[in-house]
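Every protein chain except one is present and positioned as in the full complex.
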Amino acid sequence: METIVSNFLGLYNYWAVVVLMMMGLYVLTAERNLVKKVIGLNIFQMSVIMFYISMAKIKDGTAPIIVDGARDTVYSNPLPHVLMLTAIVVGIGTTALALALVVRIHEEFGTIEEDEIQEQEGRG
Amino acid sequence: MSSPLGELIRENLPALQVILPMIMAPVCVLVRHRTVAWFLAVAVTWTTFAISLALLQIVRAHGLISYAMGGWEAPWGIELRIEPVNAFVLLIVSGISAVVLSAARRSFEEEIPRDRLYLLYAAFLLCETGLLGMAGAGDAFNVFVFLEISSLATYAMIAMGPHRRALTSAFRYLVMGTVGGTFILFGIGLLYMVTGTLNIEDLHHRLQAIDADRTVLVALVCVLIGTSIKLALLPLGAWLPNAYTFAPSAVTAFLAATATKVAFYVMARFVYRIFGADLAFERFHIDSVLMPLALIAMFLGAALAIFERDVKRLLAYSSLSQIGYMVLGLSLASVTGLTGGIVHLFNHALMKSGLFLVMACAAYRIGSTRLSALRGLGKRMPITAATFVAGGLAMIGVPLTAGFVSKWYLVKGALENDLWPVALLVLLSSLLAVIYVWKVVEVFYFQEPPEEAGRQEAPWSMLLPTMFLIGASLYFGIFTDGTVGIAEWSARELLGGAP
Partner (left out) sequence: MKHNEILRVSGKSLIPFIMMFGLYVQFHGDYGPGGGFQAGVIFAAGVVLYTLIFGLRRARRVFSPRTMEAWICAGVLLYGSVGLLSMLKGGAFLDYNVLAHDPVHGQHWGILWVELGVGITVTAVMITLFFLFAGRGLRGPSRLDHED
């Protein structure tokens, strides 16, 4: 019993990450609307970003800026934040490109519903 | 190289390799002129090829090169690490980009609105930057960053294809590719969590001492899923046929030879260099998953190719099948098997980009790559058709062609592991390749061309690079010492763990 509780409550950030991740994957695969697919993709990416950020938090840790006189302060790990800054930029790039493609698809096919696009593709 | 400048360049070769295309990409955008941009891009790709040749020589003579970005030493700083294996991969990527881009100008001008061509050249260079960076990066996170750089450029290039379905193919590839990239990122995060480092060598050392079984296993699985998507291992490679079919012809030739190959290298590097053969194969038995998938990919890809009516898509399905061979080599976890995989990576890059360039020639003159439109190509474009036949023979694996060499090593590797059914399956799937190559050859030579069609050979600017690639794939079938030597040496390096 105790291990179950500590597994759920003690690691709640990872549970949140996994739930978000699966939500993202589900939206990505189940939704037929291209914009909603992009949203699913974003949720999916965001879950990994949350994973890195929550991993970096150290109990009682503070922002890693060295202040004079404070020698034995506990700092949170800044590296994952830096990594995620890059990952967020990558995410923006992907989202922007995806949305640009959706706009172009709408111009060419007149719809952003996958079923209708596939129907048109089947006709050539 | 005794002058100070020569010394300077020599020391910075690993960085220059990645940076030059990155710096030239915005210059291509600034000049806004399609021919000037093409000229600049070709110049840069040939320069990177020269650099990678030099790097290979240095690595052969002096062992690995470690380059500390910004002067921050590894494992804290970002490291570019050139070893035998990735020197070889860098050579393939830069060589293929140089040859394909040299051939591509006429084809691009035919297929893409001319006022947007300079953007395509910029995207091409960015893609090359990403691929070279992926191969050269010494830490796991930068592998991800460069992967995304190359992927974003790839999506943009595919979306520029002449048919409107290029857009939907690019979108689907984007969704799949991003999921793959994010899986890799998640795996790297888990590895960072248990080891506290991102440097690949450092990761390898620390993982051996760690007993967090489940986290490491999940990391391995995430990385394998992610790389399987990027290298298009069936069933996760379903994005590939459409993306290759609707991309501009020359872009397909470039991607088929580089993007999936570098992804394969990333998979091999993660499996052997980060997790290590002991952990991945002895403890987690990834071969029990990878080998069946590889075999399925070999057969399913070839079987789908047989029923295809569009040659570009046929070649794409055949790529899926050939990727199966490479992954099979990886999953054998022996020097011979891995040598087969790496040699096949090289040989397949040559022949597939050659074959796709043949299709670029056909599309340039005829405007379609459907079998029905290519009837009697042997009479209409004799050189082009003959080149296709030579490339097709290499792909089947006829003796004295490059394809034979790699399959020989795969079969040998399988037999060494006492897996004779696998060896048999490799041979059987080659028979399937005979069927789909023959199907195309029959249409080229045994069907009459449409009456109005005269003889119209592709321009030499496209034919020569094509013939060069196919010729190389024949050459390396006869003179195997160079490629097999490097591949075997690379395989030893990969299997040997940290030096």
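As written, the chains take the letters A and B, and residue 1 is the first residue of each chain.
The criterion applied here is as follows: contacts are C-beta pairs under 8 Å (C-beta built on N, C-alpha and C of every residue); 3 or more make two chains touch, one makes a residue touch a chain.
None of the values given here were measured: they were computed from a predicted structure.
Colleague: Going by the contact rule already stated, which one of A:11, A:58, A:74 or A:96 would touch the omitted chain in the full complex?
Modeller: Candidates A:11, A:58, A:74 or A:96; residue touching the omitted chain: A:96.
Colleague: So one chain is hidden, and I want to know which residue out of B:26, B:196, B:292 or B:367 touches that hidden chain in the complete assembly.
Modeller: Per the contact definition at the top, the residue touching the missing chain is B:26.
Colleague: By the contact definition given up top, give the residues of chain B that touch the hidden chain.
Modeller: The missing chain touches chain B at positions 8, 12, 15, 19, 22-23, 25-27, 29-30, 67-71.
Colleague: Need a quick check: the contact residues on chain A for the chain that isn't drawn.
Modeller: Looking at chain A, the ones touching the missing chain are residues 63, 65, 85, 89, 96, 99-100, 103, 106.
To be clear about the criterion, only the chains that are shown with their structure count from here on.
Colleague: Measuring centre to centre with CA averages, how many angstrom lie between chain A and chain B?
Modeller: Each chain reduced to its C-alpha mean, chain A and chain B end up 28 Å apart.
Colleague: Touching residues of chain A toward chain B in the complex: what are they?
Modeller: Residue positions touching the partner: 21, 25, 28, 34, 37, 41, 44-45, 48, 51-52, 55, 80, 83, 86-87, 90, 93-94, 97-98, 101-102, 104-105, 108-109, 117, 121.
Colleague: State the interface residues of chain B toward chain A in the complex, per the touch definition above.
Modeller: Residues in contact with chain A: 141, 144-145, 148, 152, 155-156, 159, 164-165, 167-168, 170-171, 174-175, 178-179, 181-182, 185-186, 189, 192-193.
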